[in-house]
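Only a single protein chain was left out; the remaining protein chains are all shown in position.
We just call them A and B in the order they show up, numbering each chain from 1.
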Amino acid sequence: MTTEERVPVLRVEHLTKLFPVKKTKLRERQKYVHAVEDVSFEVYEGETLGIVGESGSGKSTLARTILALTKPTGGKVFFRGQEITGFHCRNRKQLRSQLQMIFQDPYASLNPKMKVGPAIAEPMLAHGLAKNQEEAKKKVEELLRTIGLQPEVYDRYPHEFSGGQRQRIGIARALATQPQLLFCDESVSALDVSVQAQILNLFNTLKKQRDLTYIFIGHDLAVVRYISDRILVMYLGKVMEIVPYDQLMSPHSHPYTQALISAVPEPTTAPRKDRILLTGDVPSPVDPPKGCRFCQRCFKAQPVCFQQEPEMIQVGPDHYVRCHFAKEVAQP
Amino acid sequence: MKKRKSGFYYFLHNRNGMIGLCGVMLIVLIGLIGPILIPKPEGYSTDILQAPSAAHWLGTDGLGLDIFAQLVWGARTSLYVSILTLLVAAVIGLPLGLICGYTRGILSDIIDAVVDIFLTIPMLPLTIIMAAIMGSNITNVALILGIFSWPSLARVTKNSTLKIKEMQYIEAAGCLGIGKARILFKHVLINASGPVFVNLTLVMASAVLSEASLSFLGLGDPTTWSWGTILKRAWSANAVITNPNPWWWWLMPSLCIVVYVVCFNLLGTALNDTLNPKGR
Partner (left out) sequence: MSRYLIRRILRGLLTIFISVSLTFFIVRAMPSDPVSLMVSPQMTPEAQQAMIEAYGLDQPLLVQYGKFLVQLFQGNLGTSFSKHIPVTEYLLQRLPWTLMLLGAVIVLVLGIGIPVGVFAARHRGKWGDRVVSVMVTLGISVFIPFISFLLLYLFAFRFKVMPTGGAYTPPKGEGLSYVLDVAKHLVLPTVALAVTNLANAVMYTRNGMIDVLHEDYIRTAYSKGNNEKQVILHHALKNAMIPTVTVIGLQIGVMVGGAVVTETVFSWPGVGRLIYDAVNALDYPVLQGAFLLLAVAVVVMNLITDLVVAWLDPRIKLGGK
């Protein structure tokens, strides 16, 4: 596919979310947590965009801000060309069905006092996708089969299921509204590794069956890489790199991405030679560093990195890097 | 899949909870049926200060009235006060607590501040002043107790709502496009109700303690029997330190009060342990 043919489903422009910090002294300047700052990207029809970053990098807040679960501080969001920032538009209800989210914690994201069937039927009835209880029940049973559960579980409570089964229920619930764009917020992080693989495969199958577009958020590059077509790397609320799947190993990659890649365990017994160890802690998102966000921990850092924040530089087709030295390839 | 077990199942298997529940049911039965079978003790008789016997199961007081009959009639008063207090407290406290927990803004801040202050003010002295001015009447007493019991209920409701509101499944419901009213009633309220039920049992228990204290201080209803009134009379007659000691006169009503409160506390603790899945 070339760039001209692709249709962006979702376009995010300069999205920013700041959380005010509670003041501790009587007279003090109001400070903010810079959770998401000046984030711009596009998601194309039918692709899976992975968003990866350490905890606290603002990935989840980004998803929540796009979905208007929290108010954006600035920036714009477009869905199929229409501005939907904060869902302040007339077709808000329709949007709620078209954009869906699968949550991180399969234990916390289901109402413990509500049976599984009615929980899945609830959004169907709310969006008029089923006219009455019987129709909803029929559709729910069908959906349960699709995601690999017995229809008999309709009358059971969430606490009777394992983590993997619950996550399937969460997926069924999100699919109940027949969404087009699905956010998966750390959707497999809480699961055992063997179950993770099952759920990831389920995601892939559903994508083909239902023509879904995914935004897949995770902290584990190995998992995100497995499912994504393109990967967006976040650090301290800012986009560090947007890179196609096959360019991940490119020498132009951001030093932070390189560090993340080197941390992915390889199935080999040969000694690892090029592990990049990051030193220092993640700086506070209340007082981010003045220059490049990553300067304090970067192994390539130069004085300029501490002074001036780099712009996003295009280094290849669909490949953007926020680094002063992105074009200079270190000679091995 | 794990075996299906509801909170109700765990409650039925909680020994303390069942003791509390049986005790509460027994008290309700005595309070409802007892006064139909046993005539109201009134006036005076010549059987003064008799020890427990076949004729007077728990003895008689200084006026020669049967203690057992007084206690049965007192159970009805205690129930009446508990329930009326509970209703008043619930009508004021539940909606205010919900508003305070579910919404954000000036109204919620004001409710919060008022609750904070009411929880600090020493309630018994204030109740005494009100009862002294309004006059001793069992309904008045219950109304006053209800008016001063709502803050703790509102606080518990608020905290519970606040906690549930932050749960991921509430955000998930919002994300799924489910209506606000439905989220409040179907998702928030149902899950927030556990601690609220517990607090309701505590309100009922402390209503009886407060009523007994008021009666004991001479602010009870002189036309109605209550456990506090019996104690007040025993104390006025120096029953605790006279010789020979009419122990049944002061001990029996005290035991009734303690049993009543212990039963409600046991019930409340058991509800708390079993409605909260973590406590099982």
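Just so it is clear, contacts are C-beta pairs under 8 Å (C-beta built on N, C-alpha and C of every residue); 3 or more make two chains touch, one makes a residue touch a chain.
The structure presented is a predicted model; accordingly, all values stated were derived computationally and were not measured.
J.: Please pick, from B:71, B:128, B:198 or B:271, the residue that touches the omitted chain in the full complex.
T.: Only one listed residue reaches the unshown chain, and that is B:128.
J.: In the whole complex, what residues of chain B lie against the chain that is missing from view?
T.: 113, 116-117, 119-126, 128-130, 132-134, 205, 209, 212-213, 216-219, 231, 235, 240-241, 243, 245, 247, 250-251, 254-255, 257-258, 261-262, 265-266
We adopt the following convention: only the chains that are shown with their structure count from here on.
J.: Using CA atom averages as chain centres, what separation in Å is found between chain A and chain B?
T.: 51
J.: List the residues on chain B that touch chain A in their complex, please.
T.: Of all residues in chain B, those touching chain A are 1-4, 6, 167-169, 171-179, 182, 186-187, 190-191, 277.
J.: Which residues of chain A touch chain B once you look at their complex with the stated criterion?
T.: 67, 69, 93, 96-97, 100-101, 103-105, 108-114, 122-123, 126-127, 156-157, 159-162, 165, 170, 173-174, 176-177
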